[in-house]
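Note that one protein chain of the assembly has been removed; the remaining protein chains are unaltered in position.
All chains are identified by letter, namely A and B, in their written order; residue positions are counted from 1 within each chain.
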Amino acid sequence: MGKRIDDAVMDNVELLAKLSLGSEEREKVRGEMEQILDYVEKLNELDTDGVDPLVHILDEVNVFREDVETNGDGREDALANAPKSKDGQYMVPKTF
Amino acid sequence: MAKQYETVIGLEVHVELSTKTKIFCGCSTKFGGRPNTHTCPVCTGMPGALPVLNRKVAEYALKLGIALNCEINQYCRFDRKNYFYPDNPQNYQISQLYLPVCHDGFLEFFVSGEKKRVRIHEMHMEEDAGKLIHDEWEDSSLVDYNRSGVPLLEIVSEPDMRTAEEVIAYLEKLRMICRYLGVSDCRLQEGSMRADVNLSVREAGSKKLGIRTEMKNLNSFKAVTHAIEGERERQIELLNEHREVVQETRRWDDNKEASYGMRSKEDAKDYRYFPDPDLQPVVISDEWLEALRREQPEFQEERKQRFRDTYGLSEYDAGILTQSRHLADLFETVADLSGFPKKTANWLMVEGLRILKEMGMEPEELSFTPEHLAVLIQAVERGEIHHANARLVFEQILEADVEPLGFMEEHGMRIVMDDGALTAAVEEVLKENPKAVEEYRSGKEKVFGFLVGQVMKKMKGKADPGKVNEALKKAEDSLLLIRQR
Partner (left out) sequence: MKKLYQMSAVELGRQIRTGELIVKEAVDSCLERINEAEPHLHAFLARNEKGLEERICEVEEGIRKGRYHGPLAGVPAAVKDNICTRGIPTTCASKMLEHFVPSFDAEAVRRMEDAGMILLGKTNMDEFAMGSTTETSYFQTTVNPWNREHVPGGSSGGSCAAVAAGEVPAALGSDTGGSIRQPASYCGVCGLKPTYGRVSRYGLIAYASSLDQIGPVGKTAADCAALFEVIAGKDEKDSTSSGKPFEATQELISGGLQGMRIGVPEELLGEGTQEEVRNAVWKGAQMMKEGGARVEFFSLGLTDYLIPAYYIIACAEASSNLERFDGVKYGYRSPEASELHEMYRKSRQEGFGSEVKRRILLGSFVLSSGYYDAYYLKALKAKALIKKEFDRVFERYDCILAPAAPATAPKLGTSLSDPLKMYLSDIDTVAVNLCGLPAVSVPCGLDREGLPIGMQVIGNCFREKEILRTAAAYEALRGEFPMAQLQ
């Protein structure tokens, strides 16, 4: 198989995954990904015409909860692990 | 010669559902709590937390879907929409793409007297995001997840609208339906109804769609109108200058009355939707649908007609009273209880809406006991209270739900309706004023008013002038007859 993961594809998956690989790591991972993708291409041998994709193994459906308030104030627990917070809110680099 | 352009508009409307709890956890959906106080591991995206669907959300989705004449995906599923943003704690939004709950419906409404039909492409359930505010002091953003996980329905129309007027009419009709169903209060200012406008222009007569932009952050009908007009002009100008419209998302700035592009190279447009493995499918049985169909309320059009037919209301009155399902319900209950439908309509429309306006409230917020208004109207009709006083009592009913008869008694507003007392007073007055009686009989109509005044005086004002008139006339007539005999 040829190079399916060119620079543009690699840039895109890094963007989607929110990762910034170093150049050495990037080349290594690119090679490994191509090797793995080549291998999984095996699936193309399989005739799946007319086969419905199987998402849920369990056959249970309509798993609901009732519209009843069960939770109180979760603020302290929510923020207990926050790397940075202020006034009961998570603080992040500005988004505006 | 300037080219003629046609505007083509489609809407994506997000409606926040008025459930008590969030879509996937038991946290409150109440508006305005202190930041992050309505949160739990699920709606803050804690590792290990899992979503469980609120039954009410599916039910509301189906109710609205039925009202919008949609086809229902009786096997529907949730998908994950993946994108990084701090208001989205899991960095994926649980939504529906592949098998949304409803599709292919339509909404009909009137614009300038003409019936308009807009097709609904699809409608799906999803979760709302948290709130970001800017912290000037730290030059950072602060995140509050109280809104995170509040249930939304997203209603996607086909590009069937051509003018801002049509868009507003569509939104108003949609809002009315949601409110009639009780699925959402649809307040644009509070964000419980949000419209994203997809707009393109094309040369008049052309069948091909132009390149569209999507405008977000429109939180009033005024903003929607201005944004549509502004964007139409912007695109036409570009085309006239032979420049291209760029397909993009634009944010409307209400203060500047202008929109600007929201592009960022880090904004991946590839959401990698895939079925959410944490949620089992929702299967909607025929029985479930049928039960919901039976529960559907009578919507405005039918109700308006019925009010005209049953209660003899005018087109105008019926229209106003049915603008809110709650108001219409109130009217109907009070009209039936009191037996005076037209009077009921008058009280609600003239006094009721005036008081609401003064208090800055919506008809939905009326919460008094219908019996109280019915009793008041009957008291007025029986002449037990002066109209001016009745208005005061009505205000008290609206504000404090007072019981009218007790209140009238307490404040000395109740007109004594003891017929014996009135008859006695009339007889006394006639006896005491033989001269005036003589004058009236000889044709001096004016004297009658004097006699009425005398009776009122005797009754210490606690008599209905109409009744006094009536009693006097009756007495006169009988006196006359006796004399003539």
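Annotations for the structure displayed:
Note that a contact is a pair of C-beta atoms (placed from the backbone, for glycine too) under 8 Å apart; a residue touches a chain by one contact, two chains touch by 3 or more.
All figures in this text were calculated on a predicted structure; none of them were measured in a lab.
The residue touching the chain not shown here, chosen from B:G10, B:P86, B:P100 or B:P363, is B:P86. When the omitted chain is restored, the residue from A:D7, A:E25 or A:D87 that touches it is A:E25. Touch with the hidden chain on the side of chain A covers residues 5, 9, 12-14, 16-21, 25, 29, 32-33, 35-37, 39-46, 48, 51-58, 60, 63, 65, 77-78, 80-84, 90, 92-95. Although one chain is not drawn, its touching partners on chain B can still be listed: residues 41, 44-53, 80, 82, 84, 86, 89-92, 141, 143, 264, 266, 270, 272, 274, 277-280.
Note that only the chains that are shown with their structure count from here on.
On the side of chain A, the complex with chain B involves touching residues 12, 15-16, 18, 55-56, 58, 60-71, 73-75, 77-79, 86-96. If you check the complex, the residues on chain B that touch chain A are 19-21, 25-28, 34-41, 44, 46, 52-56, 58, 77, 82, 84-86, 132-135, 138-145, 266, 268, 270, 272, 275, 277, 279-283.
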